[in-house]
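Yeah, one chain of the complex is gone here, protein chain that is, but the others are all in their spots.
Order of writing sets the chain letters: A and B. Residues in each chain are counted from 1.
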Amino acid sequence: MPLGGLILLTSCAYLGVLFAIAYWGDKRADAGRSIIANPYIYALSMAVYATSWTFYGSVGRAAVSGVGFLPIYLGPTLMAALFWLVLRKMIRISKANRITSIADFIAARYGKSALLGGLVTLIAVVGVIPYIALQLKAVSSSFLIFWQYPAIQMPSQSEAMGPLQDTALYVALLLALFTIVFGTRHLDATERHEGMVAAIAFESLVKLLAFLAVGIFVTFVLYDGFADIFDRAAQLPDIGQLLTLGGPAGTYSSWAALIFLSMLSILFLPRQFQISVVENVNENHLAKAIWLFPLYLLAINIFVLPITFAGLMHFSAGTVDADTFVLTLPMVHRQEALALLVFVGGLSAATGMVIVETIALSTMICNDLAMPLLLRWKALGLAQRRDLSRLLLGIRRGAILLLMLLGYMYYRAAGEAYALVSIGLVSFAAVAQFAPAMLGGMYWKQGSRAGALWGLSLGFLLWAYTLLLPAFAKSGWLPLSFIEQGPFAITWLKPTALFGLDGVDELGHSLFWSLLVNLGAYVGVSLFGRQSSREHAQALLFVDVFKSAGRGASLWRGSASMTEVIALVGRFLGPDRAAAAFANYASRRGQRSSADLVHFAEQQLAGAIGAASARVMLASVVQEEPLGMEEVLGILDETSQVIAYSRRLEQQSQELETATRELRAANERLRELDRLKDDFISTVTHELRTPLTSIRAFSEILNDNPDLEQAQRAQFIAIIVKESERLTRMINQVLDLAKLEAGRVEWHASEIDLAEVIDDALATTSQLMQERGVDIQLDLPPRVPPVIADRDRLLQVLLNLITNAIKFCDRESGRIGIAVQVLPEALQVDVRDNGRGIDAADQDTIFEKFRQAGDNLTEKPQGTGLGLPISRQIVEHFGGRLWVHSESGRSGTGKGATFSFTLPLGQSDVAVPGPGHETEDKT
Amino acid sequence: MSKTVLIADDEPNIVISLEFLLKQAGYRVVVAHDGQEALEAIRRESPDLVLLDVMLPRLSGFDVCQKIRENPDWRDMRVLMLTAKGREVEVSKGLALGADAYITKPFSTQELLAEIATHLGGK
Partner (left out) sequence: MANRTLWAQRLVALFLLGCLLFSYPLLALFDSRGEVFGIPLLFAYLFAAWALLIVLMIWVVEGSRR
């Protein structure tokens, strides 16, 4: 038959393409140019969630329960929103601890317990075998149906068919071979299969396209769009129940239970863990998957109901299995190409699932079931064998074959008991048992090995009792009375209505009891038991994975021979790979302590044989000194928590101290300012009162003595005028100083020529100098570079200094000198007098407000006592300095005083050479 | 015989005004420009009343007042503190040191003369 040949040819060609993609992916990975380092590939490969159970089974389930097929896809959509929170942590933990499967994850979390790893493996295998059986069934029945083309004939199970005529067996063997070939090409410490992931992503595309093609064909070719199909389907019997909840579509609670269940399974199905955690290349790819994966699920489900209704309308009830509508609808309408595409799509859905699932399970079986047993079996002498890497690969390949055959046997034995969807749910409920131990292990440090062991065992038992045994009974392996009346006719032990819990559907019932007992035992035993030190160490590593990166080595203490350790790793990974890994490690991390190297070796081994076995193996070559609980607590808690806490405390108290100190200083400063202000005001009032006193006294004298002599009258009025002027000047200067200090002065900075300002100042004071008979000596360099300053303010400073000099210079032969020097970065102006000089003690105080070098002068100096403080403020504003130099004149024959100030040169003249040099014009 | 008043102040213009006022009122006037000078004048002249500025150069008014009160010979000498510092502390300090009155600048010439007259009147 040409069509049969075409089907076979297409199938083989499809698998060939898959293999080519996988091969190419591996080659690229080896070359370091990964093709799966791409968020889209990652998200697509996650769609391995959609198996033939989705591809064919959704329509089957929709035919019975209408919208009831949807929760299985809504759950993962909801969980996708939590990927960043949950899955990312799972990935981080797995990367940090070289975890390669769920069994490994749980075993490692609870103190690298081999027992726990074995239990998880067992649950996973038992739980997932029916699921694999389902895929085999789907492939073989779709093949058989297509084979009959153009007839539409359901393959009948009643027809006695020996295993050798059964296509499912050949499918199983073919898939086993295929999986072995590109699932176990080599042993890798990270247990990643880049080629496989690429192939799975491709398969996801194929099955989506195939399903969309059928959907579009049915909806828009056979019918006139969605509305048309739903309109016509209205005549179908019971259609109402399919489109509302409460009936076969499920109650609200069963709907919620399904959503919850599928939320857990998207995390804990071994194949999902393999793809989304183990095969993850980059945590950030999760971001894309968060929306792309739900979008994929939406797309592959949108046509389910239209196809279902079209099938129900086309085929009279019971003649064609609704599970096959996807294939039979194109067939009956003679769409060979479309039917072939559907067949390939179904094949890809099934193969994708089978490949990933068996790889994941075989890793578990090898690392967490076979190796621990074999290593303990001293008679085998395994611990002494030189190269174990071939043995490991052998075990894995054997496990794959075994799994496939177990799946086949389950299919032969129980395949007809349930519709496709129900089998899938049995598996979902099995892996949901991992949830307490996994999630608890990730977020709850107290969760203990004993708790996990009890929880998992009891949950698994209840799952088997309430879901698996009824399935067996329905398949005829157990008497039906077992379900209907309960074992030994004890009704409260009825598997589907335990303790009389009735009115819940079978799945919800099983889920409730198994998870309740599981969680209860996990939490209860954990709370009332004690963790071993190793458990506690692992718990901290897992729960605090985001805080303590790259720790763990510090938890090991002992002695080890490096050559032995490397030889040991070499036995599992192959000597060359091991040598390369250690060389790489050494070059990356430098010479490290033996604890670090042992830790690295353990990680390498964990990737190959699982955490629990790796520990056992390493223990055979290194002498580990056991750490006590207290020590581990000491190391971990101290380093991670106590130290962090105390550091935080220390930091806080330091901050507090600093703040207190600053506050105290500020307070001190404020009080000082307050005192200064007080003094200032008191001084100001005093200084103001003095001229005021003269003014008032003379005014009153003039007033009371109208007949005063003209000369005396004139003298008194002159005094009044002079004192008024003094008062005004004082008020002005006080205001001026207040403005300067408050920073409220408007400065008009410009480039000014200092020589010119000095000329101005001398012109202004020439009158005074003549009166006092003072000589002036000017000493200017040939060219005075410009400075940036406020011209009027600078003039004020110069006037102040010059008048001071005039006032204080020698009475008889007063002489003052003004000199300008060009320093490297500034101009310096000196104003020199030949007066009696200033005591060293007074040299600072004269710059204070109202302090005139004063108390022991025979004559009260003239002036306000504000000139120097104001001048200093001005000079400092322009970045200069004002100071006095005086060789104290105690004896009265002083050498005078020199007031000097500097002003920084303008930017353009910074490089001006020292004093006396001619400068080039740089403008 | 007219009473003698010592004016001890460093502000020349104030001295001029006080000198004029007191001479006009018929007192004999002696002038000192700082604390030291004031003490010398007191020893020399034994004035009946001292108009003492607080902020005197070399020796402050407070010191001068203290010296006057330390010397029993000068027990009857009247001391009137004159100051531009009007704070409570200064007033009480001056009085505590034995000043007979404390007059803040600027003062009313009438009141000052009245005050002087009161303190010298008893004699």
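Rule of thumb we're sticking to: contacts are C-beta pairs under 8 Å (C-beta built on N, C-alpha and C of every residue); 3 or more make two chains touch, one makes a residue touch a chain.
Just so we're clear, the structure is a prediction, and the values are computed from it rather than from any experiment.
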Omitted chain's touching partners, listed by label: A
Option touching the unshown chain, where A:147, A:226, A:680 or A:883 are the choices: A:226
Touching the absent chain when the full complex is considered, from A:37, A:115, A:236 or A:256: A:256
Listed residues A:95, A:288 or A:895, member touching the removed chain: A:288
Candidates A:15, A:70 or A:866 - the one touching the absent chain: A:70
Those residues of chain A which, in the complete complex, touch the missing chain: 67, 70-71, 74, 77-85, 226-228, 230-231, 240, 243-246, 252, 255-256, 259, 287-288, 290-291, 294-295, 298, 302, 305
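Criterion: only the chains that are shown with their structure count from here on.
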Distance from chain B to chain A - Cα centre to Cα centre, in angstrom: 85
Footprint of chain B on chain A - complex, ascending: 682, 685-687, 689-690, 692-698, 700-701, 704-705, 716, 719, 722-723, 854-860
Chain B - residues contacting chain A, complex: 10-14, 16-18, 20-21, 24, 33-34, 55, 57-58, 84-87, 104-110
